[in-house]
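Some notes on the structure that comes next.
Here the complex is missing a single protein chain, while all its other protein chains stay put.
The block that comes next holds chain A.
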Amino acid sequence: MVISKKPLQFIIAALVACLPLLSIANPTVDTVKVATEAAHNVEAKEHGREAETANLTEEQKADLERKAHIKHHLMDSHDFTLFTYGKEGEKHFGFPLPVILLDNGVHVFSSSKFEHGGGVAESNGNYYKINHHNGLVYRTDAEGNFTEDAKGHVTNVKPLDLSITKSILMILIVAAMMFLLFSGLGKSYKKNGSIATGAGRFFEPIVLYIRDDIAIPNIGEKHYKKYMSFLLTIFFFIWFLNMFGLTPLGVNITGNLAITASLALITYLITTFTAKKDYWGHIFWMPGVPVPMKFILAPIELLGTIIKPFSLMIRLYANMVAGHIVLMSLIALMYTFNSPIGSPLSFFLAFVLSLLEILVALLQAYIFTMLAALYFGAAVEEHHHDEHHEAAHH
């Protein structure tokens, strides 16, 4: 039994590692030069940059196309497209999502009206279109024209967008999944006399690791309990989202600044509102240093409280985005080389990097949880500086 499981584990690991290849190797970056060129010319005219692109060689154009494709993958979208096919990428396989806009009243319609970014959607007499550059929805005229100022910023009215986008749908799915999984696990302990069964055998050591090696050493025996639910939630939430980012669904949720910012904001709020007297004492009136230094240290320490969650936000975002960009660039190598060497090379590199990305997915969840625990620990720590003082003076 044990031996027969090993190859299976390897095959599953290999399959999971190959999944990103499926998700990102879309034919928009095809070597069918005619198709890409035609598509690119249309795009160039739309942007009013004919003069700029006319001088470029075919290679440079293909290069731009790849960059646009990678950028597009990193953005959130209003419809769930699994892959695009057809000579000019005109056929989409996926499903539309609801668009909810607040613009003098609520507008609710299906994102199929946008026709994957090309169409103008009409709702209660207003016209909306997705801007090609930033993926945001703007109110336009009936033809869907955008007005731009001298710097190229869109000056159209931007309604408040509360749509269920691809990222939000995936967050809801992960949230539902986590709720069902962990509430089911909790119940199973009651039934089996506190012995983990099924998926619990996999998750129990992880939960225990977070408690025994992250929460207790950093926060302390006394206070760790009230933070456990948050630490566990944030760990599994980030981990699952990171892992979903490696599947063919082609989502990039933790590589979205808004989402990492909200995670960091929650951490900041919890740190601030559960902080004990000593924490504030260390910020505004650092014990054990001369008085002039206290005045210098106070603003630095105060700034530090904001920099900490900010670095949490940037770290997760940048790691995930960097991983996705490198992976997609390696896959794009096969179009860059355009020779029999390119494909195996690109496949091999992407395969190895995918394995690394699985590690990074776990590591980033771990680091986020670890640092959150560290900040909570600093907030509730009780110092005994007075004795040190006395000792230092004598």
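The rule is short, and it goes like this: a contact is a pair of C-beta atoms (placed from the backbone, for glycine too) under 8 Å apart; a residue touches a chain by one contact, two chains touch by 3 or more; residues count from 1.
One rule holds for everything that comes next: contacts and distances are computed from a predicted model.
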Listed names "Peptide/nickel transport system permease protein", "ATP synthase subunit c", "Nucleotide exchange factor GrpE" or "Xanthine dehydrogenase family protein molybdopterin-binding subunit", matching UniProt entry of the absent chain: "ATP synthase subunit c"
Touching residue (missing chain; options A:171, A:210, A:275 or A:370): A:370
Residue in contact with the excluded chain [from A:195, A:318 or A:352]: A:318
Among A:122, A:148, A:213 or A:382, residue touching the chain not depicted: A:213
In chain A, positions touching the absent partner: 213, 311, 314-315, 318-319, 322, 363, 366-367, 370-371, 374
